[in-house]
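With one protein chain withheld, the remaining protein chains of the complex are depicted in position.
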Amino acid sequence: MLTNYIFIPIAAAFIAYILNKRNRKAGAVITALVSAYLLLSLTALYGRWDITQSFNLSLMGYKIDFLLAVNPLSWLFAVMTAAISILIALFSINSQENFKFSSVFNLNFLIIIGSMIGIVFARDFLTLFIFWELMTWTSFYLISAGKKKMAGRAAYRYIILSAGAAYAFLMAAIFIFQQTGSFAFDSAAEFLVANSPAQSIMLLLVISLPFIVKAGIFPLHIWVKDAHGNAPKEFSPFLSGMMLKIGIYGMIVVFYQLSFFKIIENTIAYRGLPLLSYLFALLGAVTIITGTILAIRQEDMKKLVAYSSISQMGYIIIGIAIATPLGFSGSMLHLMNHLIFKSTIFLALAAVIYRTGTTKMYEMGGLIFRMPLTFAAYLTAIIALAGIPPTNGFISKWVIYQALIEKGYLFLAIAAFFGSIASFMYVFKPLSTVFLGQLKPQHQNIKEVPLLMKIPMLILILVIVLFGVFPGIQMNIINQISGYLGIETVNYTLYSIQGANGAWNSLLIFNIFSAGFIIALLLFSFAKKSKLVGLLDTYSSGEYITDAESYHYAYQYYRPFDRLFDNLAAKSLTDFYETLTKNLVRSGEGLRRALAAGKLQNYALYSVLLFVILAAVGWII
Amino acid sequence: MIDIIYRIGHFVLITVFSMALGLLFMGIARKIVARIQKRYGPPVYQPYLDVLKLFGKDAITHGFIFDFGAIMALGGVIATLFFIPLGSWQLYSMEGTVILVIYLLAIASLGMAMGTVGSGNPQASVGISRALMQMLGYELPYLVILFALIYRYQTSSVWGLMQAQAGSFLNWNLFAYPLMAAVAFVVLIGMMGKKPFDSMIAPSEIGSGPVVESGGKYLGMLLLQKSITIIIELALYVNLFLGGAENILIFTFKMLIVWVLATMFGSLFPRFRIEDGIKFFWKWPLGIAILQAIYIIT
Amino acid sequence: MKFRNFLALIIVAVFAFIIFQAFTIVPAAGEITINKFGQADLSNRTASRYINKNVNSDSKKVIYKESSNLESGSANIVTSVVANYRSFDTLGEITVLFLAAAGIAIVLNLEKSEKSRFAAKEASLILNTGIKIIFPLLLLAGAYIFIHGHLSPGGGFQGGAVIATAFLLKMLADYKFEIKEKSITLVESAAGIVFVGLGLYGLITRGSFLENFLATGTVGELFSGGTIAVIYTAIAFKVGAELTNIVKSLIEA
Amino acid sequence: MLNFLEEWSFFGGSILLILIGLYGVITRKNMIKILISLALMDTGVNLMLVALGYVKAANAPILNSVVQTNTAAFVDPIPQALVLTSIVIGTAVLGLGLALVIKIYDKFSTLDISKIRGLKW
């Protein structure tokens, strides 16, 4: 029964591919229909946590059983995937008119949805691995369908990193399979707990490698910027919205279901938290800082938002790693909110790209007059991202702060504060350079995006505000998850959450905020009417300016701030990996020259040499 | 039903009171700075005249976002007002937390920023970008202080923190943690954009920054917003470090002292460049705050 | 590259030392090693079965000109091994030669090289007339060798080689002597088909490939070889044709 | 001394032949010399095979008027049969090698193997 959630999208993928060949819109329509079906049937699944499905296979002397099961955690992720994919599908129906690879896009996109649901429902390593590989491969093709040269390089780096990690995962999984006789998580968990801590920690770290890569955590985050920056504009929301989250799902599985926390309980602790999970939290903190600093520097808006995703993921990692009930619910809240507002931002940017064709911020400006709705969507989304009260972004960050303050982790708190305040900066930069400021002459006549692209943005705005005011909806599913994973729950009502040292009542704050707003509005409207004046007619202290270009302050928006971190950003991690591959190539080259291959004499010499060496080896043993 | 009318009445009362008080403080500040610079300076009630004049004049606008920005700025600030206990008047300070107040202030600045950048004037955008950078500078030490305080008193509501300092004035935070109070004072100056940290609205460099385009009622509203922000920040400082006050009079008196000290302190120093400002904030205030926090945590 | 040769010398010397070791092993109790020179005891080797011709039947003594219809009638035991007992090897070996001839033809004729070869001149008178006499004699000698393959030393290969030398000398003598390509390939294929046909026929009648289905007569007689005689004639023609073909293409290259 | 010579002349000789051939293939530059050393190695191995089958004071494994019955001591016929095949294989490979050398000479107009580096790895 569960399998049809996985195989219907995959089957539909091929149909979409064929139909899309004939007419451009068919593929996206099918994707929308399939994800709608998924959304409905998955939400119907709510509450029935007992459905499991397993089929076993005796393959070449190995008895392997594949088990699928529904639990609150996987249900949440599945619903999120379905929801975001239906929005993207709607958006891409007519945003892909002139997109060369639109049929390839739909084919791979549907397979990714199917495999993601497969990953989430999998309860054993092999099914997880199979769908994981499927997802990695299809996303590789999708990313490389993006901008010409860079997309290829980005996808290339992405596939090598994630494939390498996936193979390490496979090796550890098979090792466990040999010890316990089955791939299932539960038997693996028992084995790991019983096993010697050092070895099981090693195993669990290797198993969590692909998840670290996919979640873009510090040392392995290099692929995120290029992949998100260069992927096709419809796929970036999914990539940074959902794909990063699957990494987090994996981390949760490793931490809780494979009982990573139980194992490291007795290791040396720092302020009551086992050192290893503190290390993960520190990694999260470092991700926040690097993500933020690099985001501020970017000139390409998609890369900027990509880096912001990395830094936001840092919050989620911290939340999970400190293993307190508040921390966990905070990170889950942030996970859901991040998905919502990050995909709104990317969709808004996609709309902008769809109309203007460029992603460089300094080439745009003043689009608010031409694309008001996109501006509104973008505004609400960045208010949420920056974590300003009436929106859901603030709630999740507030809960994470509560968790941090409750346990007094100062350095993590500093990183979190830095991340959220700096997010005002890098969030505001696209707002001011793209939407506000001078409208460039060539963008004079662009219109708002067509209706089908407006609907997803509208829905997302409503959802942001809805969850902003009533976080209770999210909290009830999160509590079920923490209950399932064995963490105490956080008490909440529909519109307020009880933190460690202070409650949060979103309804009240919303009322007060609107009250203040009304007072200001009254004050504004009583005063004299003001005369509308064109954009160029501004006070320029005596200077006489004619064209819009020189009037738009956009390039290197935060130059003074960037100057502080110029040297740090220069030696980015990618060069480290770049040099790594370079010596790999050089070593191959050196080997070839060393063997002086190509000359016949050497071949003959080597065969006799082999005989002599092996005889000597044989002699010694 | 009566309760709601009473509430609304209370709303309006507090807003008007704080606007008036804010403007008064601005007038006093102008007086003090003039006195330091050996000149008489405008009368104390000058800001009231300016506001009335401004609301009388007609102004130019650059479209919807320009208006929306001004309204949102003023609205946000008014909303924040109700979460801070002013002496005995404490409307909702039980619920709101201190972190909430910081972020609500952010709404105001975001609204103002959006409005001014919407005007299309490059000087405004430069001003805003400087403001945001500076905000990053001073917010970090401030949040570390709050972190330490909340951890120390295990409550994050402003009212709670204030109550914790009840009793003799000895256990005001000013005396319990003098270093922290000093850092908070410096941050206060940065927050209010007073002298050493006012590169964002520096009249000489970028034509008084963000407000360059707003005239008439927009300038009036921004002035009002400025006044309420001053009141909020002073109230916060008083509540957190001077143990709040039983009634409004003592509270205003304490606020006045802090305000005078800040203006005097401010007018002594030349203006910081932005990155030096940030570097300064991150070197001394942040360092001391972290040391203090570590002292409190362990 | 003096150093390289020196290095090669050392390696080959070490290789020689190891191989030499193989010969001077003193076998411990039950061990078997390479036999000393001259002391190959045939008793426990399959060769003894071939000599006594009792692989399938259990005959012990074979007397020249007396014992008859043995399992492999040839007096020359080596020929019985080559053509009867291990005829599959010989078939394989024929294909090797066939492939080599085909390979050489391809390699040399795939691309006509524009280099001019030495101009063929009229051979000296002695060679010319000598050839006219020797040519038929050589053919006769070759025929004798492969017909008496199972009696006297020699066999199909050696007979074919002699025939090929006859043609080689003919070609050297007068360069105008042309053998048509078509005729050589025809002979080659025909001989090959005969050999494989023989094997298939053996398979159909006697149940296993290349099985001898002709009577073997008495040892020493001319018609005592059973299928050997036919195999060897086929081999002779094939080898003869192939070698001439190789030589022809080498000359023309 | 005599029986040593008689004892080792065949084995030693054939090994020596193989070594010379091997050395020739490894060191010589000229392609035809390589082929010749290859042929040398082949003859060496064939000699070795036959030598392995030699029985002292036994006669050739052919029944004829002189050697009437098969009870007499015979030399081992199998290595000789094997050698018969391997000689032909040797010549076939040699022939093909020569043809290739001719063609390579046409193309590179040199017989020196180290100069022909068309195919680097």
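Which chain is which? They are A, B, C and D, in the order written, and residues in each are numbered from 1.
The rule is simple: contacts are C-beta pairs under 8 Å (C-beta built on N, C-alpha and C of every residue); 3 or more make two chains touch, one makes a residue touch a chain.
Note that contacts and distances are computed from a predicted model.
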| item | value |
| --- | --- |
| Name of the absent chain as recorded in UniProt (options "Membrane bound protein complex subunit mbxH", "Quinol oxidase subunit 2", "Nitrate reductase" or "Aminomethyl-transferring glycine dehydrogenase subunit GcvPA") | "Membrane bound protein complex subunit mbxH" |
| Displayed partners of the chain not shown (whole complex) | A, C, D |
| Which of C:A16, C:L172, C:V196 or C:I251 contacts the chain that the document leaves out | C:V196 |
| Which residue of A:L33, A:I477, A:L564 or A:L609 touches the chain not shown here | A:L609 |
| Among A:A16, A:A155 or A:I382, residue touching the chain not depicted | A:A155 |
| Residues in subunit D touching the chain absent from view | 18, 21-22, 25, 31, 34, 38, 41-42, 44-46, 48-49, 52-53, 78-79, 82, 85-86, 89, 92-93, 96-97, 100-101, 103-104, 107, 116, 118-119, 121 |
| Contacts of subunit A with the absent chain, listed as residue ranges | 59-62, 101, 104, 129-131, 133-134, 137, 140-141, 144-145, 148, 151-152, 155-156, 159-160, 163-164, 167-168, 170-171, 174-175, 177-178, 581, 584-585, 587-589, 591-592, 597, 600, 602-604, 606-607, 609-611, 614-615, 617-619, 621 |
| Residue ranges of subunit C at the interface with the undisplayed chain | 18-19, 21-22, 25, 27-28, 30-35, 40, 44-47, 49, 55-56, 84-89, 91-93, 95-96, 98-100, 102-107, 109-111, 182, 185-186, 188-189, 192-193, 196-197, 199-200, 202-203, 206-212 |
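By our rule, only the chains that are shown with their structure count from here on.
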| item | value |
| --- | --- |
| Between the pairs A-D and A-B, the one where more C-beta pairs touch | A-B |
| Identifier of the chain whose CA centre is least distant from the whole-structure CA centre | A |
| Centroid spacing, where centroids are CA-atom means, of subunit B and subunit C in whole angstrom | 109 |
| Numbers and ranges of subunit C residues touching at least 2 other chains | 4, 8, 11-12, 15 |
| Multi-chain contact residues (two or more partners), subunit A | 601, 605, 608 |
| For the subunit C and subunit D complex, residues of the former touching the latter | 4-5, 8-9, 11-12, 15-16, 19-20, 23, 34-40, 42, 45-47, 50-53, 61-65, 75-78, 80-82, 86, 89-90, 92-93, 96-97, 99-101, 103-104, 107-108, 111, 113, 115, 151-153, 155, 157, 219-220, 239, 246, 249-250, 253 |
| Residues of subunit D touching subunit C in the complex | 7-8, 10-11, 15, 18-19, 22-23, 26-27, 51-56, 60-65, 67-71, 74, 76-78, 80-82, 84-85, 87-89, 92-93, 95-96, 98-100, 102-103, 106 |
| Subunit C contact footprint on subunit A (complex, rising order) | 601, 605, 608-609, 611-612, 615 |
